[in-house]
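Only one protein chain is missing; all other protein chains are in place.
Per-chain numbering from 1; labels A, B and C assigned in written order.
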Amino acid sequence: MTNPIQEQTLRRVAEVFDKQVPFHNLLGLDIKRYDLDGVEVVINMKPELIGNIHQQILHGGVTATVLDVVGGLTVFAGLVASREDWSIEDLQSRLQTLGTIDLRVDYLRPGRGMQFTGTGTVIRAGNRVSVCRMELHNEQGSHIAFGTGTYMVG
Amino acid sequence: MTNPIQEQTLRRVAEVFDKQVPFHNLLGLDIKRYDLDGVEVVINMKPELIGNIHQQILHGGVTATVLDVVGGLTVFAGLVASREDWSIEDLQSRLQTLGTIDLRVDYLRPGRGMQFTGTGTVIRAGNRVSVCRMELHNEQGSHIAFGTGTYMVG
Amino acid sequence: MTNPIQEQTLRRVAEVFDKQVPFHNLLGLDIKRYDLDGVEVVINMKPELIGNIHQQILHGGVTATVLDVVGGLTVFAGLVASREDWSIEDLQSRLQTLGTIDLRVDYLRPGRGMQFTGTGTVIRAGNRVSVCRMELHNEQGSHIAFGTGTYMVG
Partner (left out) sequence: MTNPIQEQTLRRVAEVFDKQVPFHNLLGLDIKRYDLDGVEVVINMKPELIGNIHQQILHGGVTATVLDVVGGLTVFAGLVASREDWSIEDLQSRLQTLGTIDLRVDYLRPGRGMQFTGTGTVIRAGNRVSVCRMELHNEQGSHIAFGTGTYMVG
């Protein structure tokens, strides 16, 4: 179960990442779902995101961006879920320190499709550092890329 | 020394990456220099590239994008430099297969600055697969990020 | 179904990796299962493999070794499985070129336990390069580490 502080924090973070990050707006990145179980980040193909005009595929930098955002939001959800007695101030302070330390992207297939969805799973949950594995699929369920990211969470 | 086919190929590739990749245009990515020794990719800060409005820093996805482009162009320059008897057709065919297999980004400092420059060095030069190390600096010479990428080149 | 050439090849490779690689003998690495579906590599804890005498845990280099071996054997099984008309000579020649290009290890928990088992899944299957994700668990099912490896297969 989610308590009100956890719920309010995740809703607020989702709003910020959905509406108030200029680069997310430029790309059209959409935080479709965000709760204690994780996140679903969606991006619709549009001409400006293309990396290869002959093949009409997503630029690898867009893939990396989505996976990085998924990883950060997933480990932050894991941190929020790890305790029930967080204060809003504590969580805001943790959000300030949230940052990517390193990111690996494995490109599996050309980024063909109309809509891409990124999801993730925390594989190491720490009080300071967490590690996440991420995936990007297109609307037909093809795996486009995997990611592995190490994040500062405190 | 660069022979005419090598020179013409790199000039054409630079033009394509500079002007005809929609996502590069969206970001404002500029191929400042491209020759047999490598590449210099420049990006100027602009509001749309910001990842954190409070800190006014470059989004990590922009960093990953620049490093990935630098890596791909650097290993391709290395391939072009590896033989003097390339035909234009061979090189065009190699360019078609050029692709990122995997990419690691190490984020060292917040992406503060007005202009960011990416450069790279081939660390493993193969006929099928090459590996590159990349760096991103701001206009004051601060290291913003390192990258390591494995690329298909044939 | 496995044809005789596939079967014979995997059995021979398992024997070599199990008995004829000096470093595997030094560590006590055991190829417990090897078929077209993948591999199970087992290592029993022994005093010489310890990395920290106070904590009595497996050295991270042993973890990296097991994951690397698992990745190489898994992508090779995938290559063997990808065609039914391999000749023995073709497969021997492929085995000669089998090599790790890059490897990422994510250390999740201290390597406590009596017996460790490594398994893997091919995430990108190519004719030249394949990518694998690997896992190491102890005998109680705890995840000790994840790995991601890019391998030359041709």
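Miscellaneous remarks
We adopt the following convention: contacts are C-beta pairs under 8 Å (C-beta built on N, C-alpha and C of every residue); 3 or more make two chains touch, one makes a residue touch a chain.
Computed from a predicted structure; not experimentally measured.
Contacts of the undisplayed chain with the visible chains, over the whole complex, involve A, B, C. Here the missing chain is touched by one residue of B:Ile5, B:Leu36, B:Leu95 or B:Leu108, and it is B:Leu108.
Residues of chain B that touch the chain left out of view are 104, 106-109, 123-124, 131, 133, 143, 146, 148, 150. Residues of chain C in touch with the missing chain: 20-27, 47-53, 59-62, 64-66, 68-69, 99-107, 110.
Looking at chain A, the residues touching the absent chain are 101-102, 104, 124, 128-129, 131, 148, 150, 152.
The working rule: only the chains that are shown with their structure count from here on.
Interface note: chain A and chain B, two copies of one sequence, contact each other through mostly matching residue numbers (shared numbers exceed half of all numbers used). Centre to centre, using the average C-alpha position, chain A and chain C are separated by 31 Å. Averaged C-alpha coordinates put the centre of chain A at 24 Å from the centre of chain B. Of all residues in chain C, those that touch two or more other chains are 104, 124, 131, 148, 150.
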